[in-house]
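Note that one protein chain of the assembly has been removed; the remaining protein chains are unaltered in position.
Each chain carries a letter (A, B and C) given by its place in the written order, and its residues are counted from 1.
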Amino acid sequence: MQQRDFDIVIVGGGGAGLRAAIGAAEQAREQNTPQRIALLSKVYPMRSHTVAAEGGAAAVTSAEDTHQAHFDDTVSGGDWLVEQGVVDYFVHHAYQELVQMERWGCPWSRKEDGQVQVRRFGGMKTARTWFAADKTGFHMLHTLFQTSLKYPEIERFDEYFVLDLAVHEGAVIGVIALQVATGELTLLRAKAVVMATGGAGRLFRFNTNAGIVTGDGMAMAYRHGVALRDMEFVQYHPTGLPGSGILITEACRGEGGILLNKDGYRYLQDYGLGPETPLGKPENKYMELGPRDKLSQAFWQEQQAGRTGKFGDSDVVYLDLRHLGETYILERLPFICELAKSYINVDPVKEPIPIRPAVHYTMGGIETDPQCETSIAGLYAAGECASVGLHGANRLGSNSLTELLVFGRLAGEQASQRAAQTEWADSRLLEAQADLQQAALARLCDGEGSSESWVDLKHAMVQAMESGCGIYRTEESMQQALNTIRQLRARFNNIRVNDTSKVFNTELLECIELGYGLDIAEASCLGALERRESRGAHQRLDEGLQVRDDVNYLKHSQVFYRGDAHAELRWQDVDTRFSAPAERVYGDAAKGGKA
Amino acid sequence: MNVNKPSVSQHDAHRRQAYDEPLWWGLFSAGGVCFAVIMPAVILFIAVLLPLGLLPAEALSYERASGLLFSIPGLLFIGAAVCLPLFHAAHRLRHGLFDLSLGNDTLNKKVMYGLAALLSLLALGMVVAGMLN
Amino acid sequence: MDKSTLQRLPPLKRTWWLKHRFFKLYMVREATVLPLVFFILCLLAGMISLLQGPDSWQGWVAFMGAPIVLLLNLLALIASLFHAATFFVLFPRVMPLRIAGRSLPDQAIVAGQWAGVLVVALLFLWLFGRA
Partner (left out) sequence: MSTDHLQTNHFQTKHISVKRYLPDSSAEPYWQQYELPVDDSTSLLDALNHIKEQLDSTLSYRWSCRMAICGSCGVMVNGIPKLGCKTFLRDYEGEIRIEPLSHFPVQRDLVVDMEIFLEHLAAVKPYLIDDNPVKPYDPKAPETYQQSPEQLARYKQFANCINCGLCYSACPQFGLNPEFLGPAALTLAHRYNLDSRDHGTKQRMTELNRHEGVWSCTFVGFCSKVCPKHVDPAAAVNQSKVESAKHTLIALFKG
């Protein structure tokens, strides 16, 4: 077993992880404390899921826009379940982070005069979303990855699968990772660790996420006692391709695309988002530019009313871009055209794109304080895996890419500061914990136990989550999902893998991922069941629970791991120091109001 | 694996700078243009129509041919129809040998470009000799 | 870092280009210089005979008429055209021409080059087409 020492270990090579690594390196230089930083990722960094983000990244940019407006949009978008101090910090640091990306060479789309271009995005009052065609995440990730190559103090461990954190007396002391190429364990001793492992969309059957988005980091922190916060809030994106779930970006609607039901009717005007905006003149917060939760819910209603079309097995509505004209579509949305043509054989220039909602984003995650530190000393979290309190009950599109930068950097800097004042723990402590991991791996591969396949468990899990924790939820469906997940967790204890080889054993990895997934699925179901109100992405059909209940539930849910026993839920107060909860309204209904 | 490694050190890279390659590539490209634009006509007239007797009898009589060739335009013609195409050919042959894993590149380079230079000099020399005659 | 399973691969076998049509065409493209070299050697021989006098020159013209020589030179002609076809499409990619910030369409550049071939041929016709 190999052991290496680093000041800082960063787990995850997506946008958040890379930004944290660069942030830490810069901070160390500033402090004049030479530090070694390890960046671990289970895939090559540029394969991370940030690469798939299409639409853009938000920051107050134009002179007419204000921080207050971005703050208000984010707070009301999150249905007041956000940490307002955090949002305030976020909106004030967003612009400088995007400028920093520009200075690192990100190819932002431009206006004629050479300035950076912004586009409209759902739930945002003003056009403030920076974009690089419809491959924003791709360009940001590659820019960050390439920039990270400038820093010799960052040592990458590509295709190292982190199995566990090593924690001693309430402080993190390192991580234990499996080198995928050899199947050997590696111990990394660290003074500070940053988790940046991304979301958990793969808990659901139908989703826009990459195969690697399995919530590993959330589960690792959770198993060591950190609370998972607001896990019941899972965002459905209204426009996924039928079949695969591949995302058709919100930018389509920002650029003027419209949603039609099977009768060619713009049904959103019936759901409090009207009146209908003229073709080709999208207006912020109206119609197609309403927030994602509302749009996904409207789809569900149309589906119930039998007004959706069919594509293969899927019920669909239609996203129509044709009126934008070929030139404009190809300039602004080239990737969308490529995706629609390849995967469903539809040319958006000529035909409306059939779409349906798909699970997209995990609002909740590893609970951190406003400085990204968790309840374990020296353990930080940033990006989609974290719940720093920015998104509340519903994330606004294009806030998350900016989040990776703002909080990735913050987490990196914090980690660097801590590492400068901390000593490594005794390496025997690490070895002891690594032995446990070694044993757990050996057990998975020993060929004993039940003959059950982890594949069946996985299918059962994603099925249960989809039917229990979908766009609309009922007490009964959630209870059933929770029961199923708990049974699956018990069954998982007897699971063995077929493939017992060492080199690049992807079956083993998928099986471990499933174990993580089941743990956080329980947290997600439990939070959902206990939240007896409707808020943001969490919408109940139960009698009397279809509205927001600020008296009892203006609270974060916190779920704690209890080993093989049932997880435990607690409630935590929300920081509402700047803006008192108000009704969340869009379309004309919002006129005059503050929302 | 895939630990960030410092790339090839500056010093190392400098030592291996390919100062000659731009020259060969430039000659190759120029030769390629000649081969594509001029040679079809040259070959057609001189190597096909002429021996087949399809040109007017006097078109390339001894006198006319010497007059045309042993002149300044003739010199330019040889540059474009012999020298540059030779370097073009030498470049492709050198790389072709590498593609087929024949010989070793350092030697192939010397032989190929050397021959091209030699034959070019010969051709140009002949024009000059003709002009002096 | 220890990587027992990893090694650099042995280089390709010299028959690699037989595996795919694209590579065969590449090899044909590269091989166009072979008949070219033959023609240039003929030309050099012609120059020598021109220096030697009228008889020698006549002899060279006769030599050029020998079937095998003619055949090889016909091959060189085809090779030059094939080379032109492959070479012209590369040009706009190597040197994209921009006029007022807009790039010129590739087809226009390719067509322009073929026009060049034609012009040279006409020049030769003007030069040799009459006595």
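As a working rule, contacts are C-beta pairs under 8 Å (C-beta built on N, C-alpha and C of every residue); 3 or more make two chains touch, one makes a residue touch a chain.
Small disclaimer: the values here were computed from a predicted structure and weren't measured.
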item: Option touching the unshown chain, where A:8, A:344, A:390 or A:462 are the choices; value: A:344
item: Residues from chain C at the interface with the omitted partner, ascending; value: 3, 5-9, 11-12, 16-17, 19-20, 22-23, 26, 30, 90, 93-96, 101
item: Residues belonging to chain B that touch the chain removed from view; value: 1-2, 4-5, 7-8, 10, 13-14, 16-19, 21-22, 25-26, 95, 98-99, 101
item: Sites on chain A contacted by the missing partner chain, in the whole complex; value: 43-44, 46-49, 51-52, 95-96, 99-100, 102-105, 107, 109-116, 135, 138-139, 142, 146-147, 149-150, 158, 181, 210-212, 243-244, 246-247, 260, 262-264, 309-312, 318, 335, 338-339, 342-346, 351-352, 354, 453, 455, 497-499, 501-507
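Definition applied: only the chains that are shown with their structure count from here on.
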item: Rounded Å distance between chain B and chain C, as computed from the means of their C-alpha atoms; value: 11
item: Geometric centre distance via CA averages, chain B-chain A, whole Å; value: 60
item: Multi-chain contact sites of chain A, meaning residues that touch two or more partners; value: 181
item: Sites on chain C at which at least two other chains make contact; value: 3, 6
item: Complex contact set, residues of chain C against chain B; value: 1, 3, 6, 11-14, 17, 27, 30-33, 36-37, 39-40, 42-44, 46-48, 50-51, 53-54, 57-58, 61-62, 64-65, 69-70, 73-74, 76-77, 80-81, 83-84, 87-88, 113, 116-117, 120-121, 123-124, 127-131
item: In the complex, chain B residues that touch chain C; value: 1, 3, 32-33, 35-52, 55-60, 62, 65-66, 68-69, 78, 81-82, 85-86, 88-89, 92-93, 95-96, 99-102, 119, 122-123, 126-127, 129-130, 133
